[in-house]
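Note that one protein chain of the assembly has been removed; the remaining protein chains are unaltered in position.
Just so it is clear, A and B label the chains in written order, and each chain counts residues from 1 on its own.
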Amino acid sequence: MEKLIYLSVFLPIFGAPLIWFISHYTNKWLSWYMSLAITGFSALVALTTLWNVVNGHIYENSFTWFQFGDVKVPFGIYVDGISALIYAMAAFLGFLIVMYSRGYMEHDESPHRFFMKVTFFIGSMLGLTVSDNILALFIFWEFMGLASYLLIAYWYYKDSAADAGLKAFLMTKFADGFFLAGLVLLWLVTGTLNIQEINHMAELAAIPLFAAAASALLMFGGAVGKSAQFPLFPWLLDAMEGPTPVSALIHAATMVNAGVFLVGRLFPFYEYSGILYVIMAIGAVSAFIAVLGATVHREIKKIIAFSTMENLGLMFVGLGAGSLAAGLFHLVSHATFKALLFLAAGNVIHFTHEKDAFKLGGLLKIMPVTAALFLIGILSLSGIPPFSGFYSKEWIVHEAKMAGDPIVFAFVLTAAVLTIFYGFRLWFRIFTGEPTEAAKHAREAYPIMLIPIGILAVLTFLIGLFHKQIVEIIDKHAHIPHDWALTILVFSLMAVAFFMAWLLYYNRVIDTQQLLRDPILAILNKTFYNAFFVDHILRWLSKNFVVEFLAFIFHWIDRNVYDYIVNGVAKTALWAWEKARVIQTGNLIHYLTIFVSGAIILYYLYLVIL
Amino acid sequence: MLLYFSILYLIIIATAIAAIELTNLIWVLVAFAVLLTEIALFYFSLGFPLLGAFQLAIYAGGVAILVLFAILTIGEREEEKRESKLAAGVAIALFITGVIASIWTGLTTKPYLQISLEEIGRVFVDKYAILIIPLAFTAAGIVFGAYYILSKKLNREE
Partner (left out) sequence: MNFQFSHEPMFWFLLVTFSLVAIGIYGLLARKSILKMIISVEIVVNGANVGLAAFATQHGADGVIIAFFAIALAALEVAVGLTLLIVLARKYGITFPEKLNNLKW
């Protein structure tokens, strides 16, 4: 079984170039079948692994990858409950998304390029989930950064897509610098990178507290970049330039979950290091910014992207409040309904060619199945029982309340309540009202696109149904608390939010454009729309510090130091040539004389030295 | 034996200097041929008759005749001498260095080995037979190169 797990990781990674190569020279759509087969195999292995792990197995295998001197760099897998759950989820969602892509990419020129990258992406995430040491995890983490760059910039001929890819790459790489620093620091302090050993040492309090806190904070910096938390989230919004299945992949199955997974996997270490409060605060701030952004945006995918950021923030709040199970259970449940939402939104975008939700309407009659599935996603996102979102989200709100920080609780509550507002705002704008020009030309999606979404809808229901068992996989001692007072409070606030959304966007009692005439509301709208101008601040900082200041210094050093050295070498060589060329007389006799004299002198030197 | 060696040595030195110093090329060739023959005599006296025979056949025979043909081709000419104190200095320094080196290394002479032809053949086959292959190719390359240069020259003259 260990061998199959290795295979499920490396088959997608090394098979990806092969997919491109074979499909390029035969039939380009062959790549879809190959990708489907590979990811299907991985999903099968992952689900079997999950089943066995639930029944009490733990898969462990490790070997020395390479060695220099006494330093051994290990490589291996360790699959326990947490790992197996995310592993199975990533593999299965990846498989469904690959299946869906057949419909979405139907008009694409180079599907083999797409499926190569997607397969590589899924393989990297699977490797990340099963790695038993942080170095291997970091390598797969970087693989995923590369794959996300390639996929976001998939339509490379569009400037906006290329820029978005570059932005995602630079921001996550900037964060990865912190991760690497934390990793090296941890290795210097503990002498090991094995996750289990580090967790064990943390439980025994064998790591110096200051070093543990510093390295935990640095590694969390990497997670902030990868999971798009405040302040390194703007790349996630620009990443919507990629194809919609890619967005589903990034938001649900792979990329952004990696940061949460890292903290979850090292949870005993993080608990020991004492920085959980920082994680909780950043999660709460991100969730707050994101939920406000989602209420004012107009593009379908950007709203869902903000919603992802909000939910990731909630996961970090759950982890930061000290509950591993709350954070990771929300990760699983969010992944399911977010994949569902993105794929359903992909249907809408693919058949209407319109990204702006406010230019759509009345699709309920044209795409009824998509509308129903989209509604299930929205309900799960908003936290309506019996779907999975209800259990995970209520739990996190409960944990935030128990953490005892009123500001964090207020932020989390705002995020939890406003979710239903922007969710139904989106749904009402797309599916109700009079059909617009773009909507009239649409049709219902193909079965190949609807089947994966249907499976996801069933899955989000099943996760809600079997929530106790899933929580048990993550943490045997955790159980979902029942806080009826909090539930009633949240539901009454949510009812108000839903009613407002119904009034504004279903009945359309007021034109929302009129509200923007009010200066205060306009300013608020602009602030929320730009996510509190974090992107602008980052741009300003990078322009003024990196470009204007550092680049100026480097330019000066380059011109006056390095160029001087290089030119000096050339000038010295010229001077030496001018002086030394005189001995090149071209006369054979001179050369012979010097040669024989040299031989004699060498002999005497030999005598003198020995 | 000292007498015999001294006579041989004097003849060798004299003919070598004559080969370098004489201006008439025919006399140079005569001195050179005598030098090579005397060296063959050395080999016979050291107990290497085959080497001596080689020396006579290849050097005193082949090379001397080749040089003779060359002289006949380009014409027998008197060449002006060039006195070079630097060259003389280098040569004398080399000689002194050689003598010093011979003494410095503390050379002792053991009784001479009696090396028979069979011994030479055995050692040759054991150790050096493989060298014949690159040597043969080198020889072929050299001969072909010489022929190529000559034939190109002749073609151009036509």
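Side notes on the structure shown:
Everything below uses one rule, namely that a residue touches a chain if its C-beta (ideal position, glycine included) is under 8 Å from a C-beta of that chain, and two chains touch if they have at least 3 such contacts.
Being a predicted model, the structure only gives us computed values, none of them experimental.
Taking the complete complex into account, the chain left out of view touches A, B.
Mapped onto chain A, the footprint of the missing chain covers residues 581-582, 584-589, 592-593, 596. Within chain B, the residues in touch with the undisplayed chain are 1, 4-5, 9, 12-13, 16-17, 19-20, 25, 28, 32, 35-36, 39, 42-48, 50-51, 54-55, 58-59, 62-63, 66-67, 69-71, 73-74, 77, 79-80, 82-84, 86-88, 90-92, 94-95, 98-99, 102-103, 107, 109-113, 115, 119-120, 122-124, 127-128, 131, 135, 138-139, 142-143, 145-146, 149-150, 153.
FYI, only the chains that are shown with their structure count from here on.
Note for the complex: chain A touches chain B at residues 593, 596-597, 600, 603-604, 607. For chain B in complex with chain A, the residues that touch the partner chain are 86-87, 90, 93-94, 97, 101, 104.
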